[in-house]
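On to subunit A.
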Amino acid sequence: EKKTQPAPADKGGQGGQVAQPAAGGATPAASDTIVLGEVGSLTGAQATFGVSTRNGVDLAIKEANAAGGVKGKKLKVIVYDDQGKPEEAAQAVTRLITQDKVVLILGEVASSNSLAMAEKAQAAGVPMITPSSTNPSVTEKGEYIFRVCFIDPFQGFVMAKFAREHLKADRVAILQDNKSAYSIGLTDVFTQKFAEMGGKIVTTQSYSQGDTNFRAQLTAIKKEKPQAIYVPGYYNDVGIIARQAREMGVTVPLMGGDGWDSEKLYELAGNALDGSYFSNHYSPSNPDPKVQKFISDYKAAYGGVPDALAALGYDAAKVAIAALERAQDTSGPAVRDAIAQTKDFPGVAGNITLDQNRNAVKSAAILKIGNGKTEFVTTINP
Partner candidate 1 sequence: MSEAQVKVLGARQEFAPLLTVDGVKVSYGAIQALKGVTLKVGKGEVVALIGANGAGKTSTLRAVSGMLKPVGGRISFAGEDTTGAKAHTLVPRGMAHAPEGRGIFPNLTVLENLELGAYLRNDADGIAADLEKSYGLFPKLKERRKQLAGTLSGGEQQMLAIARALLSRPKLLLLDEPSLGLAPQVTETIFRNLRDVNAAGVSILLVEQNAHLALNFAHYGYVLETGEVVMAGPGKALLESPEIRKAYLGE
Partner candidate 2 sequence: MSGPLLEAVGVSIQFGGLKALSDFNLAIHKGDLQGLIGPNGAGKTTAFNVLTGVYQPTQGEVRVSGQRVNGRLPHQINHLGLARTFQNIRLFRALTALDNVKVACRGQAALNEEGLGAGAKFRGAMRNYRDWWRALMLTPGFQAEERELTRQAEHLLEVMGLAHRRDEEARNLPYGEQRRLEIARALGTRPKVLLLDEPAAGMNTREKADLMVLIRKLRDEFDLGILVIEHDMKLVMGICEQITVLDHGETIARGAPAEVRSDRKVIEAYLGDSYLESHGGAA
Partner candidate 3 sequence: MSEFIQHLINGISAGTIYALVALGYTMVYGVLKLINFAHGDVMMVGVYMGYATAFGLGRQAQSSPWGVLLIFVVAMGGCALMGFLIERFAYRPLREKPRLTALITAIGISFTLSYGFQLDIGFLPGSAPRAFPQIIQPSQWFTLGDPEFPDVVVWNWQVISLVLAVVLMAGLQYLVYGTRFGRAMRAVSFDHRVAALMGIPTDRVISVTFMIGSALAAGAGLLYAIKDTSVSPLMGLYVGLKAFVAAVIGGIGNVPGAMVGGLLLGLVEEFVVGYAASTWRDAVAFGFLILVLLVRPGGLFGRVAAEKV
């Protein structure tokens, strides 16, 4: 027998009511500060993602506070580490909502963790903005969940299109990270789109993040003589993969996604990635003064060129701040509505307009690597 399920909106509505006293019921400290929450992987295999994002958020908050805060109140972010585990993320977000009574939550990077958080945030009616989780299912959790980046189906499509049209590749091999939902998602989309466009995936090989030896996979790939290799993984693995590929005499370009973006990539890969491409949310070589100012501010505060995760963290915080400015009060529904209205917001990683699915509709930049730097190649629009 079918159970009459409460419509999601209905469920969210209840959540909103529950959350209202939480958000509005001001603790003494809350009178002059607005508390935001952030969850990220500050330790564990993906710690750099969390750290970059945290820095980006931190920068945005500092700027806002320097400019007088929001409606005269200072902003404060409480950051919790989830060690890259979904259950810890869920625990942290629950703590943020019920103990720290935050009005809004930022994070996570990895989609699995964002999914865990989204469930809790949605149920409590506290808005959540993920800066960089690209798996489509995240924002499907409900109307309190937003993101300021594009989604994987788009990103995979972008790269497939680029490979076909720009690189004129017929034969592409894939090397995916079997432990990462992100990598698998991109692999699936790429495989499908590339085939639709008439290309052939000659082989799909897997590794597990944290591996440092990819020679077996590369030998198997080399045998198939592909014209390019799609490596939708994280930069820490990709850097090593690139080196080993070159060492083994695999000279074709590698292609990847936003997971590549980190200054560390070039350090790890040396010049092994010269001539490779990846899709990204932003390009640090973008001459836009807003972007350049962000980069120099970031460098001053944390050292190093901000990667896309830092940029998206910054953007997510900015979007949140703007929404708080707009919202009548700090209650969940009010803030949610304010976020939902975000339109043409000028982020450093592109203009942000949230669609009715609460996803940012953004174009993707294709970057080419050369000499430890990226070079903007083209933009592909949705």
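In this section, a residue touches a chain if its C-beta (ideal position, glycine included) is under 8 Å from a C-beta of that chain, and two chains touch if they have at least 3 such contacts; residues count from 1.
Picked so that all candidates are chains of the complex that A comes from, given by their letters.
Just so it is clear, the structure is predicted and the values come from calculations on it, not from any experiment.
*Asks:* Any idea which of 1, 2 or 3 touches subunit A in this complex?
*Replies:* 3
*Asks:* Using the touch definition from the top, list the residues of subunit A that touch candidate 3 in their complex.
*Replies:* Touch residues, subunit A against candidate 3: 42-45, 47-48, 51, 178, 205-208, 210-213, 215-217, 219-220, 222-223, 236, 239-240, 243-244, 247-249, 251, 262, 264, 267-270.
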